[in-house]
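Down below is the structure, laid out as structure tokens.
In this view, the complex is presented without one of its protein chains, the others remaining in place.
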Amino acid sequence: MKLNINHKLALAAFILSVSALGVSVFSGDTSSAKNEDEPQYITVLELAEQIKNREDFLLIDLRSLSDYNQFNIPTAKHLPIAELYDFNTEMEVQLIVYAEADSLSSLAFSVLKDKGFENMLVLKGGIQDWYNRLLYPKMPLTIPEEDIEIANHVKELSAYFGGRSQFVDEGNPLEYYKSTSSNQPKIKSQLVRMGC
Amino acid sequence: MNGPFFINGWIGEEASLIFALFIGITFGFFLERAGLGSAKKLAAQFYGTDMTVFKMMFTAIITAMIGLFWFNQFGWLNLELVYLTPTFIAPQIIGGLVFGVGFIVGGYCPGTSCVAGATGSLDGWMNVLGMLTGILVFGEFYPLLESFYNATPMGELTLTDYFNIPFGVMVFILVMVALAGFWASEKIETRLSSKN
Partner (left out) sequence: MPFLSKEAEPYWNPYLSGIGLGLVLLLTFLVMGRGIGASGAMTSVVATTASVISPHTTAANDFYQGYLGDGTVSPLKDWLVFEVLGVLIGGFLSGLFAGRTRIKIEKGAAITTNRRFQYAFIGGMIMAFGTKLARGCTSGQALTGGALMNVGSWLFMISLFAGAYATAWFVRRLWV
């Protein structure tokens, strides 16, 4: 039987996908496209507290140099993700990484973990949350009785880092400090917007 | 080699725009070459007389998919860093149905209407105008649509995560489905064009 061009292409697709199947099955690769170690997080409040108390750790900013120069968290060192692969320091040092939001720092977490670092944390919500939740936190117009303590704590840290609280009339923004799972990052201008 | 180059900081934002232009030119070129700049050819997909849309679309999908698998396997591309549009089940199903209706009524999809317009089809430009208007309508009504737009969120979800099967196995399954689809397309085309 003579194969025409379409048959040859189909055969090529077949061979490439069968070998993909083989590689996956025999290498015991149970993970899908994504295999991630769930990073351990630190909240902006905890980080602020630690900086204020001059605790011993290395804070790493993974964003681009221009972003870093424009604005960064006090004491942070700039180290882009590409250089992370060659990064070395003493293993005992407590590392804390942050980026724009969470995805890049989760990657950094797994890179560092592969390099053998154990002592590391990812700043939950990244620089976005630092800016929107710590430097310029939102407060409800009337602070509920049970939240006064947390509100004062946030206000104090915000003032320490030179920020200011804002009062807004929408829900209770203090809920954020109780659970860090939800965060709405501020939309930043960029030439490469992901998504359609 | 370690991709994605842009996210790893190997090419800058300005350079990425030039790359965008290059990618666009090749994208438009291949669409036009296959005949997808022609409304009649696009519409014929839905009357079974010309299955070019299906064939080209799925060939492109499985080509890129097989490539992604092997790039990931060789460590050339970190798939965790590739942007994945989050899944929102209800709006994406309804959106797809609405899109399909618009597609057969107008004769183009967004990319192909641009190609049609560029090759001188006046109806292609009318379609582009209609789309711009439609986006404006959507934007103006967005406050009303917002809750549905954000309904049934599933986050970043791949088929491999959802079905919990290895990447290579999923590649194999989808390639087999595509090849079966191509075989059926050829049969349908021969049957329906011999009738006329």
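Letters A and B mark the chains in the order given here, with residues in each chain numbered from 1 onward.
One rule holds in what follows: a contact is a pair of C-beta atoms (placed from the backbone, for glycine too) under 8 Å apart; a residue touches a chain by one contact, two chains touch by 3 or more.
Note that the coordinates shown come from a computational prediction; the quantities given were computed from them, not determined experimentally.
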| task | Would you write out the residues of subunit A that touch the absent chain, in ascending order? | result | 5-6, 9, 33, 186-196
| said: Tell me which stretches of subunit B touch the chain missing from the display. | reply: 3-7, 11, 16-35, 37-41, 43-47, 52, 55-65, 67-68, 71, 76-77, 81-89, 91-124, 126-139, 142-143, 145-146, 148-149, 154, 156-160, 162, 170, 174, 182
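Everything below uses one rule, namely that only the chains that are shown with their structure count from here on.
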| said: Counting only Cα atoms for the centres, state how far subunit A is from subunit B in Å. | reply: 29
| Can you list the residues on subunit A that touch subunit B in the complex? | 6, 9-10, 13-14, 16-18, 20-25, 29-34, 36, 64, 80-82, 85, 103-104, 106-107, 110, 190-192, 194-196
| task | Please name which positions on subunit B make contact with subunit A in the complex. | result | 2, 6-10, 13-14, 16-17, 59, 62-63, 66, 68-70, 72-73, 78-81, 83, 85, 158, 160-161, 164-172, 175-176, 178-179, 182, 186
